[in-house]
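Moving on to subunit A:
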Amino acid sequence: MHWEFVFAGYGVVLGGIILYATLLITRGRKVGAKLPPERRQFLD
Partner candidate 1 sequence: MTAAGHDRGVGKGVDQPSTADAPADSPYSGNQNGGRGSAITDSASKDHPVGTESKLTRRLGVAALVAMAATLFFGLIVSGPEVYQRDAARLFYVHLPSVAVAYSGFTITLIGSVLYLMKKSIFWDLVAGAAAEIGVIFTAFVLITGMLWGKPTWGVYWQWSPRLTSTAVMFVMYIGYLAVRNLELPAEVRSQRAAVLGVINIANVFVVHFSIQWWRGLHQGQTLGVDTQLDGMMLFSLFLGMVAFMTTGAWLLVHRFRLGWLQHQQSKMLLETAIAERNAEAKTATAYGQGA
Partner candidate 2 sequence: MLHDAWLMAKKDLRIEMGSRVVLGQVLPFGILILILFGLAISPNLAVIAPNEPIAGFADRRSVLSQVAPGLFWMTVLLSSLMALNRSFLIESQDGNFDALKMAGLDPAGIFLGKVLAVIAQLLVLEAALGVGAAILYQLQLTDAVLLATAVVLATTAVTSAGTLYTALASGLQARDTLVPLLVLPVLAPVLLAATLATESAVFGPASDGWPWVLLLGVFTLLYVGIGIVSFGPIMEET
Partner candidate 3 sequence: MSFDPPEPDQSPSAGQYPKPRSSTAAYLRSEPDSYALEPTSSEAGSADNSDDARSPDSKDKSSVSEFDGSGAVIELSEAVCVINQFPALAGATLSIDEGEIVLVRGPNGAGKSTLLRLCAGLIPLTSGTGNVLGHDLSDSKRRRLLRRESGLLAHQTYLYDQLTVEENIYFWAKANRVDVSTVDPVLDRLDLGGRLRTVAVGSLSAGQRRRASIALMISRRPRLWLLDEPHAGLDQGGRQLMDELVGHAIAFGATVLLASHDLDQATALATKTVAVVGGHIEEVEHHAP
């Protein structure tokens, strides 16, 4: 019962997270590639 709403909800949320994560990673690489290594150190 009402599985379509459940799947829609899970789909939107998980899809959104994956999309955003992918976007962050590719954007990060794009920007990071332009920087020399000493400028992309993080405190880990």
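Definition applied: a contact is a pair of C-beta atoms (placed from the backbone, for glycine too) under 8 Å apart; a residue touches a chain by one contact, two chains touch by 3 or more; residues count from 1.
A word on the picks: all candidates are chains of the complex that A comes from, given by their letters.
If you're wondering where the values come from, they're calculated on a predicted model, not measured in any experiment.
Which member of 1, 2 or 3 touches subunit A in this complex comes down to candidate 1.
For subunit A in complex with candidate 1, the residues that touch the partner chain are 1-3, 5-6, 8-10, 12-14, 16-22, 24-35, 37, 39-42, 44.
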